[in-house]
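Missing here is one protein chain; the remaining ones are kept as they sit in the complex.
Naming follows writing order (A, B and C), and every chain is counted from residue 1.
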Amino acid sequence: MKEEQSANKGGVRVDTREKIARRAEKEIESGNYVNLGIGIPTLVANFITENKQVVLQSENGLLGIGPYPTEGELDADLINAGKETVTAIPGSVYFDSSESFAMIRGGHVDVAILGGMEVSQNGDLANWMIPGKMVKGMGGAMDLVHGARKTIVIMDHVNKHGQSKILKECQLPLTGKGVVQRIITDRAVMDVGSHGLELIEVAEGYSVEDILNCTEADMTVSEKVKLQAF
Amino acid sequence: MKEEQSANKGGVRVDTREKIARRAEKEIESGNYVNLGIGIPTLVANFITENKQVVLQSENGLLGIGPYPTEGELDADLINAGKETVTAIPGSVYFDSSESFAMIRGGHVDVAILGGMEVSQNGDLANWMIPGKMVKGMGGAMDLVHGARKTIVIMDHVNKHGQSKILKECQLPLTGKGVVQRIITDRAVMDVGSHGLELIEVAEGYSVEDILNCTEADMTVSEKVKLQAF
Amino acid sequence: MKKIYSDFNEAVSGIKDGMTLMVGGFGLCGIPENLIKALADSRVTDLTVISNNCGVDDWGLGLLLKNKQIKKIIGSYVGENKEFERQMLAGEIEVELTPQGTLAEKIRAGGAGIPAFFTPAGVGTPIADGKEVREFNGKEYLLEESLTADFSLIRAWKADKMGNLIYNKTARNFNPMIAAAGKITIAEVEEIVETGDLDSDFIHSPGIYVQALIQGNQEKRIERRTVRQ
Partner (left out) sequence: MKKIYSDFNEAVSGIKDGMTLMVGGFGLCGIPENLIKALADSRVTDLTVISNNCGVDDWGLGLLLKNKQIKKIIGSYVGENKEFERQMLAGEIEVELTPQGTLAEKIRAGGAGIPAFFTPAGVGTPIADGKEVREFNGKEYLLEESLTADFSLIRAWKADKMGNLIYNKTARNFNPMIAAAGKITIAEVEEIVETGDLDSDFIHSPGIYVQALIQGNQEKRIERRTVRQ
């Protein structure tokens, strides 16, 4: 098994983040409406190929996020859900928070890509609080996991102590129960199906056995598992 | 007791409608947002004095109904809740049906003036169906009676058989239960209070006794009852 | 970029017998008249139609009534035509009358992923039959469930090619909520403009709710022509 640094130092970690983001981009089809969470998910936008027409939703009230502004374009009244200044593409729409979550909750967003602290083998997600630590709030995550047609969690496969973040059962308080359809890590891609967790892709540098060894959750291996997939 | 024609023939009936509408207009204060029901209530708009700034709400999605259009102004996309072509005043707003009833249900409309078939002494209103007859629907009436800060019913005091329309209990299926605050008829004005129905005004040509005689509901007479009030 | 049809018959060709449809409009104002005409031509039947009204004898949803294509109608005020009255009295059509504000909110909830809500309209009336009543802050409310549809047919004023819509005056009415509550929403519009031509701050229905567009000329019949001198 290849050793990777989880801490954010030097190029290695950045490469890992980029690797996950690049793989996650493949989940997005042309014509999709997509919500990207804060953190690594936001990076996915950088890798969307030009032949795809994708509309990015920001839950604070924007459909059609554009690139970050130049100094001259900077507008305090135009931010994304991470409170970063952004721009808007032609054909973008502004709306209020109630409409924004009507859109999300009502199943109109095709794909939501979120970060995760823990995911369980039945698709539970924990990504908003650690007991004993300062809790800042869940923001829109609890609504997003229920609304999007496909909820994808992207995260490191193991935590900084080398422990699996994909568990039989989440230990942290949940964000949503049975809400995750696909997990993409630096090492593998797994689907949560009606028969439990299934390994469908293994990243370069890892074997199926490596993945099973570093995953606490029960997991079957797809007959069509793709090796050296990304 | 003065005999009046309930049937819609000649000037007498028209005068009665106008009399009721003119009295109802006094319920409207400057600055009010008002919803006028179909029928006699719609007539009230004709009598709003010029010194009052009143905004009329139409539940199909307009705040700020103006007068009927001239031939040249006629616009199929601009109608009131009675499906009549109208105009809109400067400062008017168009919105969707959900927003319109949010406005109504949320208590933002100051006064609703509706027609009635029967009102009970505890403020129940029946104005949408007669069993055995074709039922066209309640439209927005059931929402309006709950939403407006003040719900006023205007109608003839007695039906075409001379029977009281103000009853101990409504006989027809209800539009709303305990929703009417004031009743204005061609003969009197009555309030529904916590102690039941109270006579507060008597129209010209009638005595307090006349009103009590033609009203089936239990009713007290206000100490300050106003005679020859309208 | 959204699917843009040029033929109304093709636009409604996905609508099959037994489906549930929502149709925008208030009276004849803001109805997708050419989509309705194409649906009448298609002769699909056993439809459940959710719409505030049901047209008049020879226009709007009245065309579907005449063809007996409607099995059930959910609306707030439906009796503006004789054929409807005949079918209703003969028990040929099922009618579910819903207070107008409740109808608007049930449709809005359907598009917004809210399965049910409490509302005061209808408490103590025949509308409350069989429904849960609950008190909040001393007042009684009914539990009402949301509505969705297999297809939503709406009319808008202008669309851009991303499906963003704006409506004209009171022709807006039920159209925006119906746009959001349909699995597949087809918008009949007066004009299709280029992406970017509509102001992002002033879009009534974001394109995310719209699956297809078609441009058409509307007769815009007036139900109650009322003029002053």
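Simple rule for what comes next: a residue touches a chain if its C-beta (ideal position, glycine included) is under 8 Å from a C-beta of that chain, and two chains touch if they have at least 3 such contacts.
Predicted model only: the values in this text are computed from it and were never measured.
Q: What are the shown chains that the omitted chain is in contact with?
A: A, B, C
Q: Hey, which of B:68, B:95, B:128 or B:230 is the one touching the hidden chain?
A: Of all options in B:68, B:95, B:128 or B:230, contact with the hidden chain holds for B:95.
Q: For the full complex, which residue in C:80, C:105, C:160 or C:223 touches the chain that was left out?
A: Checking each option in C:80, C:105, C:160 or C:223, the one touching the absent chain turns out to be C:105.
Q: Kindly state which of the options B:23, B:83 or B:146 is in contact with the chain not pictured.
A: B:146
Q: Looking at A:83, A:161, A:195 or A:224, which residue reaches the missing chain?
A: Residue touching the chain left out of view: A:83.
Q: From the list A:51, A:70 or A:194, which touches the chain that is not on show?
A: A:70
Q: For chain A, which residues touch the unseen chain?
A: Contacting residues on chain A, toward the hidden partner: 58-62, 67-71, 74-80, 82-86, 88, 94-98, 100-101, 104-105, 124, 129, 134-144, 146-147, 173-178.
Q: Footprint of the hidden chain on chain B, which residues?
A: 31, 33, 53, 55, 57, 63-64, 88, 90-95, 99, 101-109, 146-147
Q: In the full complex, which bits of chain C touch the chain not displayed? Write them out.
A: 105, 109, 112-120, 134, 136-137, 139, 141, 145, 166-169, 199-202
Following the convention adopted for this analysis, only the chains that are shown with their structure count from here on.
Q: Point out which chain occupies the most central position, where each centre is the mean of Cα atoms.
A: Chain C is the most central one.
Q: Between chain A and chain C, tell me the centre distance in angstrom, where each centre is the average of that chain's C-alpha atoms.
A: Computed from C-alpha means, the inter-chain centre distance equals 36 Å.
Q: Once you find the CA centre of chain A and the CA centre of chain B, what distance in Å lies between them?
A: 56
Q: At least two partner chains per residue is the criterion; list those residues in chain C.
A: Those would be 108.
Q: Counting only residues that touch at least two other chains, what does the list for chain B look like?
A: none
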